[in-house]
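One chain of protein is taken out of this complex; the other chains stay put.
The block that comes next holds subunit A.
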Amino acid sequence: MIKFVLMVNRQGQTRLSRYYQPVELNRRATLEADVVRCCLSRKKEQCSFVEYKDFRLVYRQYAALYIVVGVTDSENELSIYELVHNFVEVLDKYFSRVSELDVSFHLTNSSFLKTTGFVLQIMFNLDRVHIILDEMIQNGHIVETNKSRILAPLTALDKMTSS
């Protein structure tokens, strides 16, 4: 089960946090700082999972942005690791508007993900990133991974707003 999803930068500033099990507000900052410390201290050749208290952290780095997912011990870490990438691909698809192209093809051939623009988009569209995440994960479970279906509600909202 997924306990939380975090997006943090290297300075340890939180860019997005979503908890699937209640954590008091005043403890979140400590938890997040701990989590960032855990992940930053890892080297490239070490594995992308860290033990933290009684659960595991799965992290993935995109340029200056770390995406960290807290999971229970019984979770399949590798599948979560790939879920993070799926999430990033969805964000990429939404924010770079390449709906027609094959996304994985696009990813390997473009450097958008590595650009500062990507990070900025996430920062300034906190609400939209949350809406996307809500379509993918609910109550700590993966509920949708199909990219076009994940984006359908949000693009519909965008159309309504602009018309």
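By definition in this document, contacts are C-beta pairs under 8 Å (C-beta built on N, C-alpha and C of every residue); 3 or more make two chains touch, one makes a residue touch a chain; residues count from 1.
Here, contacts and distances are computed from a predicted model.
K.L.:
So one subunit is absent here. Using its UniProt record, which name fits best from "ALA-interacting subunit", "Probable cytosolic iron-sulfur protein assembly protein CIAO1 homolog", "AP-4 complex subunit epsilon" or "SAC3/GANP/THP3 conserved domain-containing protein"?
P.N.:
"AP-4 complex subunit epsilon"
K.L.:
If the missing chain were put back, which residues of subunit A would it touch?
P.N.:
3-4, 9-11, 13-14, 16-19, 21-31, 45-51, 53-54, 63-64, 70, 76-79, 81-83, 86, 95, 97, 104, 116-117, 119-121, 123-128, 130-131, 134-135, 138-139, 141-149, 152-153, 156-162
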